[in-house]
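Report on one structure; see the data block that follows.
The other protein chains are all here in position, but one chain of the complex has been omitted.
Just so it is clear, A and B label the chains in written order, and each chain counts residues from 1 on its own.
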Amino acid sequence: MQVPIAHFLILAAILFSLGVLGVVIRRNAIVIFMSIELMLNSVNLTFLAFSNYLQNVEGQVLVFLVMVVAAAEVAVGLAIIVAIFRIRETVHVDDIKLLKW
Amino acid sequence: MSVETLNVIIALVKIILVVYVAMMVTDLILILAERRISAFIQDRLGPNRVGPQGILQPLADGLKFLLKEEVIPNHVDRFLYLLAPAIILTPALMTFAVVPFGDQITTYIAGHLVTIRFQIADLDVGILYIVAIASLGVYGLVVGGYASNNKYSLLGGLRSSAQMISYELPMGLAIISVVMMTGSLRLQDIVVDQFGMWNIIRQPLAAIIFIVAAFAETNRLPFDLPEAEQELVGGYHTEYSSMKFASFFLAEYTNMITASALIVTLFFGGWHVPFLHQANLPVLWEQIIQILAFVIKTGFFLFFFIWVRWTLPRFRYDQLMNLGWKALLPLGLLNIVITAAVMAL
Partner (left out) sequence: MVATILFYVFAGLAILGAVMVIANRNPIYSALSLILTLFALAGIYVLLMAHFIAIVHIAVYAGAIMVLFLFVIMLLNIRIEEKAPGAFRYMILIAAPMVVILFYELATVVFKAFSRAPVKQTNVGSVESIGNALFSQYVLPFEVTSVLLIVAMAGAVYLAKRRLNTVKE
């Protein structure tokens, strides 16, 4: 008995929803970043599931590209968080609401 | 008994023999070897009282670790504090799963013709698996350092995370140049590819980069900044005692074994013995000699690790980062360009 593709997609949907929830309810910028990673990973899972379903390598290539984008995003994002922390001494997003200081 | 069951049994026997028996016995030998060799380098005798020439010293040490009182300091993060020694050993043992320690023999067992590969798992992404799993070794140190709730431990954890990320890059680049020559990620193919000429001759620069990075990845002197005892007391394991400390200790030696085995596999021909084929020995003898050759080569690099530790002083942190990013990384890139150019010609 093989697991239907739908179950993989449902798992991806659950992870994506949890990622959205994390972005909305958390205040810590780093945890928000992690929730975004969660969403990216659920999208990766969807790509791989479709790649298997359609017998097409494009899904795998896209996952590869998504990983590169995620790595770049984390590097820049964490650099921004560190820079803000050094000025404002906080990583809570609702404390960082001024556009200029 | 069907062939499938037989294969599963063979795989289990290989895992138990290699990962548990061979690795753990080597760990014990290494603990003694390190103390004896360091003693000889420093013109001392070293532990030679328990058993002939101190052979039983590691067992005495192990017994002492087991019988020590379990101390969990009050200020630690209890869950993570107990988790860290467990997760540090796992990647150290997992890496060995894809390292080939011999060729293969075909024989009859229980009436079936079975081929026994001297490798636990022959993955087609073998070397990538090693890169992936080896990079997980850092979590034990980071988690242990954070959970100890002690500034020295925290500094040790911080240093190890930065050091691991920095030295993974040159290590990866060195591996890429080897993979470019072989055209396969499978470790067995990399060994077979070296039958004509070992990679140490074809890729000397990559070998040097890889060995230096391996020292940094295993946190051995001259790169043992995460535990630098003069600055950080004990670094990430300052707050650990008894068996929990012993598992950090064992993980370090297990990592050394894996790193040595990898150096041998990638650059020193793995289990290959030059001119063995001309000797026309029986197949079984040939296989045994090859496995012994792998063990001896690995043993030499283990000795090299210990030798370097008691010879070189520790790097300063900025020197470590400069070496990683400004020397090894450009050299690794240069090596890839040269390899590609030579291959294109």
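Operating definition for what follows: a contact is a pair of C-beta atoms (placed from the backbone, for glycine too) under 8 Å apart; a residue touches a chain by one contact, two chains touch by 3 or more.
Fair warning: this is a prediction, and the values are worked out from it, not measured in the lab.
Undergrad: Among B:80, B:233 or B:289, which residue is in touch with the absent chain?
TA: B:80
Undergrad: On subunit A, what residues meet the omitted chain?
TA: 1-11, 13-22, 24-28, 30-31, 33-35, 37-38, 41, 44-45, 48-49, 51-53, 55-58, 60-61, 63-65, 67-76, 78-83, 85-87, 91-92, 94
Undergrad: Which positions on subunit B touch the chain that was left off?
TA: Touch with the absent chain occurs at residues 80, 123-125, 128-129, 131-133, 135-136, 138-139, 142-143, 145-146, 154, 157-158, 161-162, 164-165, 168, 185.
Here, only the chains that are shown with their structure count from here on.
Undergrad: Averaged over CA atoms, how far is the centre of subunit A from the centre of subunit B? Could you give it in whole Å?
TA: About 33 Å, centre to centre.
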